[in-house]
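A protein chain is absent from this complex, but the other protein chains hold their places.
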Amino acid sequence: MSSQSILAFAPGTPASRLNEWLQFFDTNGTTAVQQFLGDAPVILAHGPGVETRAPASFTAPVAKVAVTGDFRLGRRELRPQGTIVRIGDAAVGDGSLNVFAGPCAVENEQQLLACADVAANYGSVGLRGGAFKPRTSPYSFQGLKWAGLELLAGARQHTGLPILTEVLDPRHVERVAEIADGLQIGARNMQNFELLTEVGKSGRPVVLKRGFGCTVDETLAAAEYVLAQGNDQVILCERGIRTFEHATRFTLDISAVALMKQRSHLPVMVDPSHSVGIPALVEPVSMAAAAAGADALLIDVHVAPEQALCDGKQALLPSDFGALMGKLELLAMGLGRKMAGVMRPVLADVER
Amino acid sequence: MSSQSILAFAPGTPASRLNEWLQFFDTNGTTAVQQFLGDAPVILAHGPGVETRAPASFTAPVAKVAVTGDFRLGRRELRPQGTIVRIGDAAVGDGSLNVFAGPCAVENEQQLLACADVAANYGSVGLRGGAFKPRTSPYSFQGLKWAGLELLAGARQHTGLPILTEVLDPRHVERVAEIADGLQIGARNMQNFELLTEVGKSGRPVVLKRGFGCTVDETLAAAEYVLAQGNDQVILCERGIRTFEHATRFTLDISAVALMKQRSHLPVMVDPSHSVGIPALVEPVSMAAAAAGADALLIDVHVAPEQALCDGKQALLPSDFGALMGKLELLAMGLGRKMAGVMRPVLADVER
Amino acid sequence: MSSQSILAFAPGTPASRLNEWLQFFDTNGTTAVQQFLGDAPVILAHGPGVETRAPASFTAPVAKVAVTGDFRLGRRELRPQGTIVRIGDAAVGDGSLNVFAGPCAVENEQQLLACADVAANYGSVGLRGGAFKPRTSPYSFQGLKWAGLELLAGARQHTGLPILTEVLDPRHVERVAEIADGLQIGARNMQNFELLTEVGKSGRPVVLKRGFGCTVDETLAAAEYVLAQGNDQVILCERGIRTFEHATRFTLDISAVALMKQRSHLPVMVDPSHSVGIPALVEPVSMAAAAAGADALLIDVHVAPEQALCDGKQALLPSDFGALMGKLELLAMGLGRKMAGVMRPVLADVER
Partner (left out) sequence: MSSQSILAFAPGTPASRLNEWLQFFDTNGTTAVQQFLGDAPVILAHGPGVETRAPASFTAPVAKVAVTGDFRLGRRELRPQGTIVRIGDAAVGDGSLNVFAGPCAVENEQQLLACADVAANYGSVGLRGGAFKPRTSPYSFQGLKWAGLELLAGARQHTGLPILTEVLDPRHVERVAEIADGLQIGARNMQNFELLTEVGKSGRPVVLKRGFGCTVDETLAAAEYVLAQGNDQVILCERGIRTFEHATRFTLDISAVALMKQRSHLPVMVDPSHSVGIPALVEPVSMAAAAAGADALLIDVHVAPEQALCDGKQALLPSDFGALMGKLELLAMGLGRKMAGVMRPVLADVER
């Protein structure tokens, strides 16, 4: 595996100062390219530490790391303070605990608005909902597609919550990105590299779900596909892996949450609902995820789970979701953190 | 899960006779749709066995099956004799043992032609080679892309072997299908349903690799995405799953080979090379796959594995590939089968 | 699978009243046996609910459950308030958060006493330490055996902490049980049923570690081997399972913690150290385990991890252990729980 030196510069560093560096590497026989990590210029230079011999007059990088292998722009050393990903007003990665909630799939306007109200009333910072649904079988409900996306836009207007929704096809990215506040890459598409490149180009915040058969290293490598397009607005999402244990739908890899936080500057989300697939386990697993350091949770909530067209059996009832939000608030205090959203007490009462 | 009755009719059954059936279901309050399984008309009727009350004058189906769940058109009961998938002159599924060989990735004309000669001389029925390479990291070699596809076309002309190559992006399917004899869906894309639908529409033969985190049931369900487009030319390919055992790259699920043969009418291929990732294990695992009933093998061969740009370490040397082909021929006899390809003895000697 | 009715009676229920029940079942053609769940008499009756027809004069059971399958005496329904397992003064299962800490293996007196002091000073409720070590290879350090057990007894005298240690061989159980306060069954022995039976008979508290290749259901079934001997002092211990993810040594199954709490009345312990195998992950994973509802944690601490004879690389340094204990205390407040142990501030300062 090739080794690289990566130098990160302060946003706004003039091109002329970066060019000094690039020419210096070139003169010293080292291939170097400039990219952006968000608005911070980054220079990636092949090979063994030529940069230590650079003239003192050069603009010093704000961070520097020598890497072997393919995990580069996402490395924590390049941005020790961490990246904040903004989805609407939510600031995931600022230390607070953010909950995105909503139905697995958008089914119709009434269902979506009811679920969106629950999400909003109990303090979610964003609304999740699938318009395009990747289904194991071609004979299952595939989502309302573009019509579902319109409904999500309506729910955003209704609640004020930003919307987070999955995109499946590179041909759809541009159009979905016009409407959605955040794009979700599903577990089955984590290594759909054409799709990752397109969402990278879109500039939209991306929730990248770990493939259920993929390692942490592969997840970090997949994030590089988005980062390499200059898009640093990436949230890594742990949602369970396939193991021999079938008492739960997947096995949530709680250690991976901490590991990704330590290795990468990107914020980490956890999806307890799809991981466990059992409502009674969503609360304890959500608590665990927050305690392990997750920046955000993604939770299925449905006003009538038994009628859901997709994955209903794992969704929380509104009242259980409310109870969870209350417990998370106390937990956050024990962790020295705060909940990002605000509960809306009056509406919440009505809801009950 | 809904239950279905599926009726398969002989190819050439007149539309008028099928319409009798469709009207009969409609009259009896049963939703029914007509599709094709290759050139055989198939009627899928929801619900509980209305067809048993159809008039005796109706054209009788050649096969009939009641199903629960989402595995439908691929079921063995619909075509007990099995499906033959034709890639160029190769007839995968006719009982013979077919080997497709070649380099993991197309690197340049010289490398490709040298590998193609090896494949042809030792009796392969087709040439494998990747032009578009899905790589874990954006910083790895991504394949020669369209130029690689042109080289594959040249290698086909040179050797007479049909070419099998991977397609990654739904936007590429039409153009790749114009050149390639068979389209390969990689393990990372087994649940890229948009891509599956496009290769289904293309009408080209498809090698569908099992996702390394996916079950046999999910693999069969993924095949339905292709079959549902009227394309029955699908080969299921076992290439190893992710397990805790890391002595080999993946764990080849040999039982799945037999299971897929028993459950589905589609032929089954095995990719020992990517499964084990160790050249010394390719031979015994290939032998095992054939003995378990695989219709075809997909084997990495490279004239200079140590210089390969992608997955070289698992490729067989030409001489080892030749030795394997000899052993497979003897094994096939012990199985009451025959090798599909023909060794070209004179050229093979030159090769050595 | 056979179905059973299980009736639990209050401790102290006279034998004569239980015999009424047993005779009633016998008269009604139902096989029934009496056992004990701790000091509570339990009657297990085969078959379909004869007990509903029992005379009103009979002593009513305090809990009753109909079961199918082999998970019987451990079921939460039989003791909804949960079981408290007492190891020395520690009361695991009373709602508090209990930490057992110490070295993986007892190496010598100096090492053990130093580690024991650290454990005690920072508020552990018990001392862990292996005298008999099950090692993958016969050529690895196998523990100090009986001499190690003597050292553990000395460390108990020195610190006042009860000792928890592993037993490997059914022939050793009686003698180990004379010295140790709690017996640990290692993951490799979870299905060593002869050993389980012996520790059941010993009457000592048992920490039953989940096998790394075993399901939650199998873990609960293994506990039945102990419970069936009338020993209800069993703690279930999650310590990670084998998965394809090798970034950590094992994958801690955090959902299993909650699942076992919900299904069983037995308290649950988590071993973050052996699960992750990386010191930097022990803290977040410990926090997660507590938040998921674990009653106890089992943590490797070593005063000189780099010199440890067994699994040193995963042990926490004393200062890191102290920091963790402080965070757990705050976390417990956020969870509405309390830490069971007491930090010894003066000594702790000296330690630093």
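All chains are identified by letter, namely A, B and C, in their written order; residue positions are counted from 1 within each chain.
Just so it is clear, contacts are C-beta pairs under 8 Å (C-beta built on N, C-alpha and C of every residue); 3 or more make two chains touch, one makes a residue touch a chain.
This is a predicted model, so every value here is computed, not measured.
K.L.:
Using the whole complex, pick out the displayed chains that touch the missing one.
P.N.:
Checking the complete complex, the chain left out touches A, B, C.
K.L.:
Any idea which of B:S2, B:Q110, B:S255 or B:Q307 touches the chain not displayed?
P.N.:
Missing-chain contact among the listed residues: B:S255.
K.L.:
In the whole complex, not just what's shown, which of C:G12, C:G29 or C:P138 touches the removed chain?
P.N.:
The one listed residue touching the chain not shown is C:P138.
K.L.:
What subunit C residues would touch the chain not displayed?
P.N.:
Against the missing chain, subunit C presents residues 70, 72, 134-140, 168-171, 188-189, 191-194, 197, 211-214, 218, 221-222, 224-225, 228, 241-242.
K.L.:
Residues of subunit B in contact with the chain that isn't shown?
P.N.:
213, 215-217, 241-248, 251-259, 261-262, 275-276, 280-281, 284-285, 287-293, 330-336
K.L.:
If the missing chain were put back, which residues of subunit A would it touch?
P.N.:
Touch with the absent chain occurs at residues 242-244, 246.
Just so we're on the same page, only the chains that are shown with their structure count from here on.
K.L.:
Identify the chain whose mean C-alpha position lies nearest to the mean of all protein C-alpha atoms shown.
P.N.:
Smallest offset from the overall C-alpha mean is found for A.
K.L.:
Averaging each chain's C-alpha atoms to get its centre, pick out the one most distant from subunit C.
P.N.:
Here the answer is chain B, farthest from subunit C.
K.L.:
Can you report the angle of the rotation that maps subunit A onto subunit C, using C-alpha atoms only, to the nearest 5 degrees?
P.N.:
About 180 degrees of rotation relates the two copies.
K.L.:
Subunit A-subunit B contact: same residues or different, taking over half shared as same?
P.N.:
Mostly the same residues.
K.L.:
Roughly how many whole angstrom separate the Cα centroids of subunit A and subunit B?
P.N.:
35
K.L.:
Show the residues in subunit A shared as contacts by 2 or more other chains, in ascending order.
P.N.:
213, 241-242
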